[in-house]
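One structure, as structure tokens, below. Some questions next.
Every protein chain except one is present and positioned as in the full complex.
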């Protein structure tokens, strides 16, 4: 017999690196998680769940095998407990992808991983804007004595981008101070996706980093996250909003904060994987 | 003292066999489950949960004790791992029930158990049609190297019934090939129950086998199933749709794919039991 | 160093007793729970979860630290298995709070704990009325051979208050007899909160005891309860209804039937805590 | 077809009542449990697990089907939250069994259920002695403001039997006061079963009530209990000790404190069921 | 950048196929499991857990990276529900490995998978003997109406090998009939490994298929299995016994019946992986 080593990839992400236009990779880091950790397991769980989902989308009538060119780069090896080194690793990897003209698609991990990728994207695209879906504003300046935390990550992105470049949707949690700070420096739509279509039009030609904190979903749909926040959006709300954003000029993207150990039923894993499939197909359709 | 042996029945299914017009029984088989097994525990779990639910429906203002004649036949003894023998056991038992002029009401188990009951019903009623509620099309011709699988069961039913006799609702998952095959051979309503009322009228006098795969529900409502699919219907959607179907000429029915171990909160068990109660009452009301 | 003993309070309930106008306390009793016990852990779990939620409400734009005066009295020490003694302990404590002109806010425990508090409130306010949110009517006269049970608690309250003083919302479960009894003696709105606004106006000046059985929520939102009932209200439905009630003349209130062990994801705990925060803020805003 | 109602019995307990010499029954009560409740589910869980264990013992080379005469009376209907009524129900049922010359074998529930059975046995056998296996002394006079609790049950038994009639083994937990009280009034062997053989000889002809609190086992073997205590005995230790006791003149017995929800692996259920099988076979062998 | 597809292997099994002398592969099949299914997840779980264990054994002072030549072939694709086809797939694959002069090391799956590998090994080695570690005799002739089941697998092996070729250790469960059948046709050591050393000497030059059902371990050590049996051996007992067997002329081997979903703590996964490491190292040391 001839046998090759055992290869495992995320659903339908089976192209060679050279042929791919999108590169998915895991960023298994949750060291700053202030409540229940576990997001470090998200990307490898999504990979493991992949053998159980179809590559075909009945919503889009497209199939990952035929209609996308995605490579799965596996997991980054990150320094748990060493936040700066972790951010550098993510920055370096993302930068290399961008230089190779791939679209980086990172799967967290906690939300702080976004900062590493945004640094790389902003370096390449000085006019970078961020579309941010989340339950939490993540705009604190400091949290638990550190500037680098899942709770401060958008404030750190603002350090790079400045005022008026960050557009938040679905926010329903924050301390008074950060919400007030947000009113002056970013554009925040509370609770839902109202106004998204208009902003998509306004920013039609601008390079976009799109970050989706999956806890924007209602916990009934997505209990598998460290800090569930009641009152969120539905699966179809989020699917459609992500589909709309896919038409923008996206230069980097991520999905973060799935924490598999928080949901023993496993349904959160399948929700995340299904959103990933739909978004990869939508991105691929727009690519052409 | 005089003491009898310990009898356990499903909620309100306490009539004698001779007096019953509906017979509920468990088909604890999940050998072809391709992802997370566990549906074998569904019927006995529903029986065990029964002491905790009222027999009275506030929706229908009817009570199982007064308004129904249902016998609980307990569990079939099935040959796990031996699919053909299992299907024969189900076929034989269902056939006997039909011969005794009882309405068979099977509780799965995985969806393949439906095939055994449909064989018996189609034999008796050559003009049998199927109403099928599900998240998955289950129309593959082969899966994992076998023709007999939860993923092929409706294709096997089509082998018996032929084109135009199967009506699917709520479907939101399938591979491209089976969805396309379905377009030619069955009538599929994607995502929801639109058009159900019209089909009920069209098929008013036709003998109907009605199969409900409970994963047609959204996973937020019903995480206790092996392959949860985001984007499903609500409890009230399904309750009302089942209620509507109860007015048809139903000659056999089942509820499948509850997998108790997948939902440690137990709420899926109570959802299934409540739908069972509502549907038994609706069937009984139409019987008269 | 100078170090004080370790103090733990519910989210934002950090005022001194003398300064507080609302007093929150736990009533960890679940001895009559007929199905899955565990509500005894609710109040201490809510306290433990508190370090993970913001004190600020983005709905009300108010903050517990600035906009409320709440004291957390910790846990009552109740006699598990001794129902009468437990009710007396709750009665005594509530009476003392009322005498001190505090608003008692009890966190169950099972629903029977309400009876102890209602006794104290009715003694002080002979014209007491009850607003009752619940999935279950709780109107049986006897259950499992006892008059004092979570399933009889509103009937016992009726013993004190008499006809026409109890207003139920969201009810979707009961046996036929209790539902029929309810039609004559209390006002029951099935399934939802329709008509609540009108009743709030009608009872504008009447002293109100407000009891919220959290299982009025749909199990998808709130699986962490002993007897989940499909078909319930959403988080926002309940939040808004509680907000509306907060404008009434509330002289005592409780939130009951959170059972943390029933929901390993923990989301039910956060739902309960968030509703507590919103309701405390709404009450405090009305207080002024 | 002729079909009978669904009968479910504990493993091998399938004789008719009239023919049985041992009667097993469940006492699903846990209202005084001071920590994690759940023992109410023990007897029905053991019944449900029974289809998965052999009736044959490779230790004794005996088979329940051939070598025992046991009837399973199912579950007592107990008044949760009403301790006195519950004890009376147990007392009445046990008394009837004794009058019918059956050996009562109760499956708890919490340890307080023993008191009901001991009352009946002591009435019939004034010289009753108790053999007590447990991790906890259960000798408090009062606990949480009540005289009737799982923590006081052996003290209550002592109220009936007086000094020198209770023999405890395996005890490794208690407050100082109850341990000291025990030194004067009962015979306590700490930590293990040393001295058991001698006591068996001494009490050879005395009527014995034998109560086994399964938490005498080490939590590694038996995590499924409300108050696990490290440092307990092994499965084989307990099996052999119970086997030795089976040779005494046992007039009543129980196994208590299995709490299925505390052990999601289910192994505690099988440990309890296996000990039940071994003990029933040993009792039956001695009966002849 | 140059990036390769994501490769995942079992701990230290990282050689190329051509260079390997041992080939590990998964046989994810549990269709005949009569109680709690889930062993289908064993091999992929062991692979996923591998990144968390050292390749170095402090017992043997050997390291998989330096001291072994093992290839991980990944998962066989088996026909769930189609037992015969599954056995053929295993037979074919094992036969190819033997023809390539590799030692097949299968990770179940349920115990029936052993039959496929034994067929291939017995074909090549007509004098094949089996060393069998297990809690259960697995010697039934038929179970649940089928000849092919985890409960009959050693009887089916006996069909091939005949009397006196199967040596069982650790057995502590069976029905009377199969235990008695076993006394005539196989050599069974009940409860432990006594006599193993002697048999190893006696069979020094005979080709051995060695099958380890991990439920031979006590459930306290290994709760992660479908049918836990109290009274088993310790981790060190099993490690040493496997080490002893490694010196025999092993021509095929397997480890079966790990069921990850049965043990949420995950410790059973690590026990299985550690035994795998130790056994691979012991086999490799003997190879040289």
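Note that the chains take the letters A, B, C, D and E in the order they are written out, and that residue 1 is the start of every chain.
As a convention for this text, contacts are C-beta pairs under 8 Å (C-beta built on N, C-alpha and C of every residue); 3 or more make two chains touch, one makes a residue touch a chain.
What you see is a predicted model; the values in this text were computed from it and never measured.
Shown chains touched by the missing chain in the whole complex: A, C, D, E. Among the residues A:33, A:179 or A:241, only A:33 touches the chain that is left out of the figure.
For the chain left out of this panel, the touching residue among E:220, E:246, E:259 or E:284 is E:220. The chain that is not drawn here is touched, among residues E:18, E:204 or E:267, by E:267. The omitted chain makes contact with just one of the residues A:11, A:78 or A:117: A:78.
For subunit D, the residues in touch with the chain missing from this view are 34-36, 171-176, 179, 190-191, 218-220, 223-224, 227-231, 262-265. Within subunit A, the residues in touch with the undisplayed chain are 30-34, 36-38, 40, 77-83, 85, 112, 144-146, 148-149, 261. By the touch rule set out above, subunit E reaches the unshown chain at residues 52, 54-56, 58, 63, 218, 220-221, 235-236, 239, 264-267, 270-271, 274-275.
Note that in this section only the chains that are shown with their structure count from here on.
Shared contacts of subunit C and subunit D, meaning chains that touch the two of them, come down to B. The two copies, subunit A and subunit E, are related by a rotation of 180°, based on C-alpha atoms and rounded to the nearest 5. When chain centres are defined as mean Cα coordinates, C lies farthest from subunit E.
For C-D, the equivalent interface among the listed pairs A-C, A-E or B-E is B-E, as over half of the contact pairs agree by residue number. For chain pairs B-E and D-E, the one joined by more C-beta pairs in contact is B-E.
Using the average of C-alpha coordinates as each chain's centre, D ends up farthest from subunit A.
Residues of subunit A found to touch two or more other chains are 218, 220, 264-265. An unclassified topology is adopted by the chain contact network, corresponding to no line, ring, star or complete arrangement.
The complete set of chain-chain contacts reads A-B, A-C, A-E, B-C, B-D, B-E, C-D, D-E.
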